[in-house]
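One protein chain is absent from this view; the other protein chains keep their places.
Let's turn to chain A:
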Amino acid sequence: MAGTTLVTTAPTPTAPAPRGRPRGTRERPSGWYLAPALAFFGFFAVLPMGLVVYLSFTDWNGFGFPQPSGAANWERLVADGEARDALLLTLLFMVVTWAVQTPIALLIGVWAAGRQRNRAVLSSLFFLPLLLSTAAIALLWASVLDPNFGVTQALPFLDRFNFLGDTDIVIYTVVWVVSWQYVPFHTLLYQGAARQIPHSLYEAATIDGAGRYRQFFTITLPLLKYTVITSSVLMLVGSFTTFDTILILTGGGPGTTTRIAPLYMYITGFSGFEFGYASAIAVLLLVLGAGLSLFVTRITGFRAMQSQQEGS
């Protein structure tokens, strides 16, 4: 979920390469500049994906060589109630994390975009979770929410809940922890975007007599549209593949109450050693994840990316 933006600095075409062959055009760097990245991508992304697709048509428990098994894994996947439950749970988890994180991140981001000093101090405190690793965050919350020794057990009202053991609320506990971790990141996106909005728009609106709420809904929100999309894609795809937090916090339990699809794949593969079937689940996740981000970008016209600053 923590997306990193790649800032590629193109080599400056000022000085010609010392022993470079003469070229017709010096405007673009050679296509070979792509080679390292492409090789990396091919070796660590495309090749494994191909192998997983291959494995999904085999039966392999880790010994010897995978035995081709035709479509057996896929037939099993279609009939597997546990897989269906895991996917439905994943969907619930995605929707709830999105619905919880987006408004909070948006509001805090827009608030933090102000130039006041107290806001700078508060928001730098607020971004602290970004500095912690996922494993540390999950362990921290597991300990805070422990039913016997957790901090919550010493607090009024909260002590009546068993956040990690009650099968009805444990999924929302996970949503809370994931949100706690990632809201700061999305806040940062919104803060940056909100600062890009030209001040003149607000001045004009003030002259026209628009109040704060009116300004938020007619200027800020529309101009943040693409940031909302970016952040939503990151959230949806991120929560779709959430794994580490849940593995450490609940291990997918109690029972199967937090066993979302990626965890189901992991348990099938690395606890049950059914690599073939786990690969079939992985391929399904791959297709759904890619389809999801494609769908979100398409439906929102993200790819058109026309500028909004003319007030279009």
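Following the convention adopted for this analysis, a contact is a pair of C-beta atoms (placed from the backbone, for glycine too) under 8 Å apart; a residue touches a chain by one contact, two chains touch by 3 or more; residues count from 1.
Criterion: contacts and distances are computed from a predicted model.
K.L.:
Looking only at the UniProt record of the hidden chain, which name from "Potassium-transporting ATPase KdpC subunit", "Pyruvate formate lyase activating enzyme", "Acyl-CoA dehydrogenase family protein" or "Carbohydrate ABC transporter substrate-binding protein, CUT1 family" is the right one?
P.N.:
"Carbohydrate ABC transporter substrate-binding protein, CUT1 family"
K.L.:
Out of A:Thr58, A:Asn73 or A:Asn162, which touches the unshown chain?
P.N.:
A:Asn162
K.L.:
Sort through A:Gly109, A:Gly150 or A:Gly238 and give me the one touching the missing partner chain.
P.N.:
Among A:Gly109, A:Gly150 or A:Gly238, only A:Gly150 touches the chain that is not shown.
K.L.:
Spell out the interface residues on chain A facing the chain that's missing from view.
P.N.:
61-64, 133, 135-136, 139-140, 142-151, 153-154, 162-167, 170, 250-251, 253-256, 267-268, 270-274
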